[in-house]
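Only one protein chain is missing from this complex, and each of the others stays in its spot.
Chain nomenclature is as follows: A, B and C, assigned in order of appearance, with residue numbering initiated at 1 for each chain independently.
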Amino acid sequence: MEQKSNIGIWLIGAWGGVATTAAVGLRAIQKKIFPPAGLTTEISDFSSVAWNSWNDFVIGGHEIRRGSFSETAEELIAQNALSREIVTPLLSDLREYDSEICPGLLHHSGKVVEKMASEDFCFFLNESPRQAISRLQRDMQLFVQKKQLAQLIVVNLMSTEPQCAYFQDFLLHSTSQREAKSFGNTADFARCQQEWQNWEKMEKILDDPKCPLPASTLYAIAALDAGYDFVNFTPSLGATPPAVREFAKKKNARCAGNDGKTGETLMKSVLAPMFSHRNLNVMSWVGHNIFGNRDGQVLENQENKATKVASKNHLLEQILGYTPQTLVTIEYIKSLGDWKTAWDHIHFSGFLGTPMTLQFTWQGCDSLLAAPLVLDLVRLTALAKRRNYTGNMDFLACFFKSPLGVEEQSFVRQFEFLESWLDLAKER
Amino acid sequence: MEQKSNIGIWLIGAWGGVATTAAVGLRAIQKKIFPPAGLTTEISDFSSVAWNSWNDFVIGGHEIRRGSFSETAEELIAQNALSREIVTPLLSDLREYDSEICPGLLHHSGKVVEKMASEDFCFFLNESPRQAISRLQRDMQLFVQKKQLAQLIVVNLMSTEPQCAYFQDFLLHSTSQREAKSFGNTADFARCQQEWQNWEKMEKILDDPKCPLPASTLYAIAALDAGYDFVNFTPSLGATPPAVREFAKKKNARCAGNDGKTGETLMKSVLAPMFSHRNLNVMSWVGHNIFGNRDGQVLENQENKATKVASKNHLLEQILGYTPQTLVTIEYIKSLGDWKTAWDHIHFSGFLGTPMTLQFTWQGCDSLLAAPLVLDLVRLTALAKRRNYTGNMDFLACFFKSPLGVEEQSFVRQFEFLESWLDLAKER
Amino acid sequence: MEQKSNIGIWLIGAWGGVATTAAVGLRAIQKKIFPPAGLTTEISDFSSVAWNSWNDFVIGGHEIRRGSFSETAEELIAQNALSREIVTPLLSDLREYDSEICPGLLHHSGKVVEKMASEDFCFFLNESPRQAISRLQRDMQLFVQKKQLAQLIVVNLMSTEPQCAYFQDFLLHSTSQREAKSFGNTADFARCQQEWQNWEKMEKILDDPKCPLPASTLYAIAALDAGYDFVNFTPSLGATPPAVREFAKKKNARCAGNDGKTGETLMKSVLAPMFSHRNLNVMSWVGHNIFGNRDGQVLENQENKATKVASKNHLLEQILGYTPQTLVTIEYIKSLGDWKTAWDHIHFSGFLGTPMTLQFTWQGCDSLLAAPLVLDLVRLTALAKRRNYTGNMDFLACFFKSPLGVEEQSFVRQFEFLESWLDLAKER
Partner (left out) sequence: MEQKSNIGIWLIGAWGGVATTAAVGLRAIQKKIFPPAGLTTEISDFSSVAWNSWNDFVIGGHEIRRGSFSETAEELIAQNALSREIVTPLLSDLREYDSEICPGLLHHSGKVVEKMASEDFCFFLNESPRQAISRLQRDMQLFVQKKQLAQLIVVNLMSTEPQCAYFQDFLLHSTSQREAKSFGNTADFARCQQEWQNWEKMEKILDDPKCPLPASTLYAIAALDAGYDFVNFTPSLGATPPAVREFAKKKNARCAGNDGKTGETLMKSVLAPMFSHRNLNVMSWVGHNIFGNRDGQVLENQENKATKVASKNHLLEQILGYTPQTLVTIEYIKSLGDWKTAWDHIHFSGFLGTPMTLQFTWQGCDSLLAAPLVLDLVRLTALAKRRNYTGNMDFLACFFKSPLGVEEQSFVRQFEFLESWLDLAKER
């Protein structure tokens, strides 16, 4: 058995709902206030895996708003998401965590997010990408030294950024047919091929005064460049460009993403294979999502929402092999707070063509569904490092709506990738 | 390529809704009135398999009611299940099919079914099991000769029988712990072990004047003994006893079952793995089913319903590894006709214990969901014979609620069994 | 303005969920911890009515279990029904209320309820009805004296009793046609007519050693005989017999009932008039109710459940004028606690006969829906006394599933009865 040492979880968007719930939950498990329920790494089939103990992990991060873990926890309690019984005994721990949270980035985060930012940001508004990366790295390195960490895992949990226009879709699904469809402008396409596929070329974008790289990608570069790991739990760009993933490998670091699969999309990746295997023709799939947390407020903004809807929508086509009419709405309904309610209406036909219907309503608490995935991803990334795995962790596909580098979208098959990786690499 | 020749589909319960829809659908495909949609054997991934053409199949069967295919088709049209446009051009074909339907069996079918029986049954009421088997075999052999068939596949589609009390559950899940639980009476248990596990011993039950074997098992024995295949699409006993499955192998025949997985249970076998893989604790799973076809009328009777509910309920425990509180109701609501509506309410908790909810409503046309599975099963059984496969066809698990000899209940994994069998045995 | 004085609320089943919520809520309003939201008597249209202040009311009652208000409140907090923030500042008040709770009755309450009873009941098990009534009256009179009350309003909130077999249905719907149908035995019918219609005759039943009167009716008689008011919030017999209602009038007291209309049945009384006024033919109405509180445990018992189902079912026929196929199930699902979830499926047809569907899911917290009605009924009963109204308060129909003496079942029309009574009698 190798020597254990501390592992840092570096939360981007640390005082947001998901990050706060992850921090509260981790500490509750460490202090045995609540058992480690709802975590994939804790299922009995995986009991022989040499996981890190939950006690190995410590928490720091970046944030752009004023606030504190306890303030956000209080909001979540008011929304019936967290229970006061769990939070109260952790208040002093949360205050300690607060002291490790540093000011984050706002590059291309969109107007809604900018408005939420703390005034302290006047100091950083004119930072160039290079300067920003250096600052982020200083913050992370200080934390690593102070806590004497063997590994730092950066998890992006900030609000969804506006879609990084012309290349996002291309990079997610880069097959020649799709390229042709999504690129009206051949010049753009050519530029993408050159710049985003290769790290040496892409790095130069950082010096471009009009550098289009959003905060999520700057975080990824800062982390990987310092040899830290990067997990993108949002649909923002992050480590999506092939060049960034290549860079991870070069730096002996790990990356994963995009967009944690928690509710309606998880259901899609579970149900669509049923229709496919039974040869039932999905004529239309409508999904209406309503919720009222901060994430919802940001998604009220059309440009941020576009990124999210794209991430929720493409997998049906990938599973079914054809394109049914789809509709995805995400609407901010204040009274729901963190409780995301999704209604899906699936209209299908089969033998002799008669139309039939499946409807479902999902009523889940967003932060509580997302936070355990964050902890699972961190624990799996720690295992990957011990196994000397580097680069994009495609075996984590079952955790993501848009898994980088993976075409398979059936949840059970993605889960088999994970089982298979755990098995092959099992320490004996 | 081997020489093609005709294959008989012998429908038990021929003028019921599912059998009629299968007959109408097969003929519609043969006459190119409707494309072969909604059939698993027609998915593009399986396009390289050397399937029989749909034109290879002909139809006969047994029935205990007076009636005709066109009469039942008319009922299904009135219930918006079949469309008149499809049925009308097939009326003369259906009349021809009618002439191949012979009187069936009523042994231990329960009072509701007995009441439905045609008066012609006065001739057969005192038949011993041996006599009944001989009669069934004569009917089938005549059909085989007349149509010059290379293979006959018997598919049990009759109404659910009352539960064959003390051994059904034992045989389905025979592990030592479960045995202990379900058998209060050790004498019964010992008898089961001896009689139902071995064909030579079991055969003697046929001579018992109080022979407890229900019609479904007599059909199975009659078919297998004559070298024909037997597929049990219902939860009735059929070929469940290990002795019967052993007998199939001995006779170079094939069997499969139990209980076609069409709606709510299909959903369970698709959704439960999601909860399991995500370590979400299912606290309760309630399923209410309402429908108004003849099957529903039979299930109004408590003893017949028990067989069905047992078949719908056990798989959750098998997938989840623990026993949530479950409730399954099946109620006859006349106005719904063949449209089965299921409402399921799944109450689960995960990280930090907050309860969440998934509800779904399934509105499907029972006959239209079941009939294509019948045709798929027949086509797969024909392929199995060409590949010299004998005995229980466990690779068909994805088609059944209670697959014989298979513990795996996750639909996608069961489907992988099928893929794997098709692949390994692929003719090139 | 008349002189104000205290009014007692005497809760039967005081430590049950509804009574505890009513007690907590009343005290929270009195201490201004929560505003008087969700109360019908507080709607702005009624702001000119001379209501009693909430401060006028004090609480006592009967109970058959061991327990306390705070114990039950703790259970409701664990079920996410009550919030700890509201309960904690009231704990000493609840302890004071506890001291006013006396042992209740168990006559014909059914086995499930008997099992729940405290051991203290060994002292009372052989009480005759007359003795029981005297004891109840002593308890209430002591409370009235101690608190110097101007009025005592007894509210029956105990678990549903088994159906008081042969007369319940008759008394609820006594029209000659219905009589004919429900009474096979003419002798029984004649006896009912004689005994239950007239107080002098009915009173003699109390001396019958096999007296069939259940606890709810003994409570009613005890209260009314002492000049106190009686409100039956359950479907138990209570003051249903015409003789008891006549007795109320004679004693210058008031009575009301039966069965608070809180969730699924409220919806029925709101939706059914829509189908009726639009001449849409309701073919079937299926309602499945699941919940997991103590009431649910009692209703697990078939004989107690029958009383409830009858109360939930009859109103459709009364509103529609014909009898669609109906199905009502009530099932105990532990994980749901006090959260009653109802799924209703309404199948209807209209112009040219095409079937259409309305489904609804109601997710409400039973105690929180019922408790404000209790407070409203008490406040309205107090007003009725000041207006010298005596006998059955039929203007309260909108609060009940089976309003005594009222045929109208449309909720909005029932509400108009209340508006009209408030208006006519308005104090100026």
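Just so we're on the same page, a residue touches a chain if its C-beta (ideal position, glycine included) is under 8 Å from a C-beta of that chain, and two chains touch if they have at least 3 such contacts.
Just so it is clear, the model here is predicted, and its values are computed rather than measured.
The chain that is not drawn here is touched, among residues C:G8, C:G25 or C:P324, by C:G25. Across the entire complex, the residue among A:V49, A:C102, A:A150 or A:V286 in touch with the chain not shown is A:V286. The missing chain lies against chain B, touching residues 80, 84, 361. Not every partner is drawn; the one left out touches chain A at residues 80, 283-284, 286, 288, 290, 325, 327, 329, 331, 333-336, 341, 343, 345, 347, 355, 357, 359, 361, 363. Hidden from this view is one chain, which touches chain C at 21, 24-25, 28, 34, 37-40, 42-44, 80-83, 86, 266-267, 270-271, 273-274, 276-281, 321, 349-354, 356-365, 368-369, 371-372, 398, 410-413, 415.
Assume only the chains that are shown with their structure count from here on.
With chains reduced to the mean position of their C-alpha atoms, the one farthest from chain A is C.
Centres computed as Cα averages put chain A at a distance of 51 Å from chain C.
Chain B and chain C, compared by their mean Cα positions, are separated by 49 Å. Among all residues of chain A, those that touch two or more other chains are 80, 361.
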